[in-house]
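One chain of protein is taken out of this complex; the other chains stay put.
A, B and C are the chain letters, set down in written order, and residue numbers restart from 1 in every chain.
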Amino acid sequence: MNIARRTFLKLTGGAGALAAACAAGLVSSGRVLAANWNKTGFESKALADVMKSLGATGATESKDIIITAPDIAENGAVVPVAITSKLPNTQQISIVAEKNPFPLAATFDVSGGGEGYVSARIKMGQTSDVWAVVKADGKYFTARKEIKITVGGCG
Amino acid sequence: MAEPMKIRATLQGDVADVRILMLHPMETGQRKDSKGQVVPMHFIQSVVVTHNGKTVLDTQWSQAVSRNPFLGLRIKGAKAGDKIGVTWVDNKGDKRTDEVTVTPAS
Amino acid sequence: MPTTRGGIAAILFACLAAWGAALAQSDDPLGVGRKMLAEDNPGELWIEQGKTLFYQKRGPKNASLEQCDFGMGPGKLDGATARLPRYFPDTDRVQDLESRLLTCMVQLQGFNRDDIVKRAISPGGSNGSDVEALALYITSRSNGMKMNVSLSHQKEHEMFKAGEYLFFRRSGQTDFACVQCHGEANKRIRLQDLIHMTDKKGVQEVVSTWPAYRGAHFVVRTMQWRLYDCFWQMRLPELKYASDTSIALTTYLHYQGNGAVIKVPGFKR
Partner (left out) sequence: MGKACLKWTMLGSLALVFAGCATYPDPATTRQTAEKMVSEDFSAPEPTLLKRLVQDKSQQICSKIGDAKLTQEEAAEVVKLARASIQYPASGKLVGDWKAGDKLAHDGAGDRIQGGRLEKLKENGGLCQNCHALAPGEINVGNVGPSLTGYGLQRGNSEAIAKLTYERIYNAWAYSPCSNMPRLGATRHLTPEQVTHMVAYLLDPQSPINKR
């Protein structure tokens, strides 16, 4: 176990917690969730289920979606991901980290003058493909990029 | 208690480049504190960004969004002096709204 | 087994292949992320907090820090950190930002020194400490200004020389001094870049970027923490907060970093 990982573990309370944190359940929260919050999607454990919850099953790959993110992230707790969609009439952008226990990290509904661009930072437990799922003009498109994680970050 | 956000909205041509920093623990509900107590789940679920009162971005987040979150977006058809409003709501019902005006590129 | 030319070539190839795999996707596989994180630095969220704490009446004496003299006169903050550490006649000591802050919090506000020191370095993943927020706010008032530390007082000279001595002083079970990790260009501990501090540009990067937001800790850290944490990794006993050893090393680094333009908060991975 390396030193940075140890420092990180100090914050998370040990190796067990690291694994457990990645598997954090949303189900048992008992909290009031926002009305339009995609509970099904956020609780899905498999990429296919996430896609289904978004209505994006069978989405096609598009070169008009650009993922800006590091090839190697130094800290899995803070992985910057920006998504640019050049697709006309971009309506929604989702960020999905395939190998996270709950892959769907965020969904952004774009309206009005909002451009097809969002930038955020997510936690990643391990090296994984990160998918951008974009709804444009009623259809779904995807792009993906592998991000290597040297220190996991599901705290 | 919800701390103020740090919002920058800078005009580039007719596009406002909006950058938002929020102070929030984004707890997964699995982390233990130094005393071994589980820190309850606490994370922002929704962030809504408005441009002169009209919603331009409506986001849904999971706890996989990093602590002290950042959100960047761009808004077309903006001009200096336009109002950009940001509201976040977390799973405990805490919320925070801040507003800035779009500034010309320096 | 004698090493053949072919063997060497194979090894070289293996090394190159390993690096190649890491570098294939871009010239700097880490750079993109570093830039993205530094551009929007959550550390900025603590500047306002520090400002509020500075002007608020606090402590047993119910006083603000407005009468605190960081060397430019009471309450004069613009450019003050650019000249720290420096000699203060009232305490007859060379003090860095954090130790001076402690002096004021004790003398003006009546706080207990030990209590502040105990909390000065906040736990990772917390909301940070008062000292961290205050140090950031006060340093931010020197943003855009050049580091300009003077050694005109005898005690400042002595601190500088002691700091230099300590920078090269090896001890403990790792046989490390500062220079073992910070004496060469382009070195890394694992993936983390090590700043080349015996080089002008390197040391300028150090002195102009603290306090900084530490990504892995989610809080603002100060130079005192940076030094403490280095000694921790070196397996040495715990460096006392605002001790002369810490101030000597800071004096050594800051003086050599003169001319660096201060820009805080920095962002550290």
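In this section, contacts are C-beta pairs under 8 Å (C-beta built on N, C-alpha and C of every residue); 3 or more make two chains touch, one makes a residue touch a chain.
Since the structure is predicted, the reported quantities are computational estimates derived from the model, not experimental observations.
Contacts of the undrawn chain with the visible chains, over the full complex, involve A, C. From the set C:C181, C:M223 or C:L253, the residue in touch with the chain omitted from the display is C:C181, counting the whole complex. Of the options C:H153, C:K200 or C:K263, the residue whose C-beta touches the omitted chain is C:H153. In the complete complex, the residue from C:A162, C:M197, C:V219 or C:I262 that touches the missing chain is C:A162.
Of the options C:A120, C:A248 or C:V264, the residue whose C-beta touches the omitted chain is C:A248. Contact between chain A and the absent chain runs through residues 1-3, 6, 72, 148, 150-151.
Mapped onto chain C, contacts with the missing chain fall at residues 1-3, 7-8, 10-11, 13-15, 17-18, 21-22, 150-158, 161-162, 164-166, 168-177, 180-181, 184, 186-191, 194, 198, 231-233, 235-240, 243-246, 248, 255.
Assume only the chains that are shown with their structure count from here on.
Shared contacts of chain A and chain C, meaning chains that touch the two of them, come down to B. Averaging Cα coordinates per chain places chain A and chain C 33 Å apart.
Rounded to a whole number, the gap between the C-alpha centres of chain A and chain B is 17 angstrom. Chain centres here are Cα means. That of chain B falls 29 Å from that of chain C. Residue positions 123, 125, 218 of chain C are each in touch with at least two other chains.
Shared interface positions of chain A, defined as residues touching 2 or more other chains, are 11, 77-80, 82, 119, 121, 155. Within the complex formed with chain B, the residues of chain C that make contact are 39-42, 44-45, 48-49, 123, 125, 127, 218. Those residues of chain A whose C-beta lies close enough to touch chain B in the complex are 11-14, 17, 20-21, 23-26, 29, 31-34, 36-38, 42, 77-80, 82, 97, 100, 102, 104-115, 117-124, 153-155. Remark: chain C residues 22, 25-26, 29-34, 36-37, 123-125, 189-192, 215-218, 233, 269 touch chain A in the complex.
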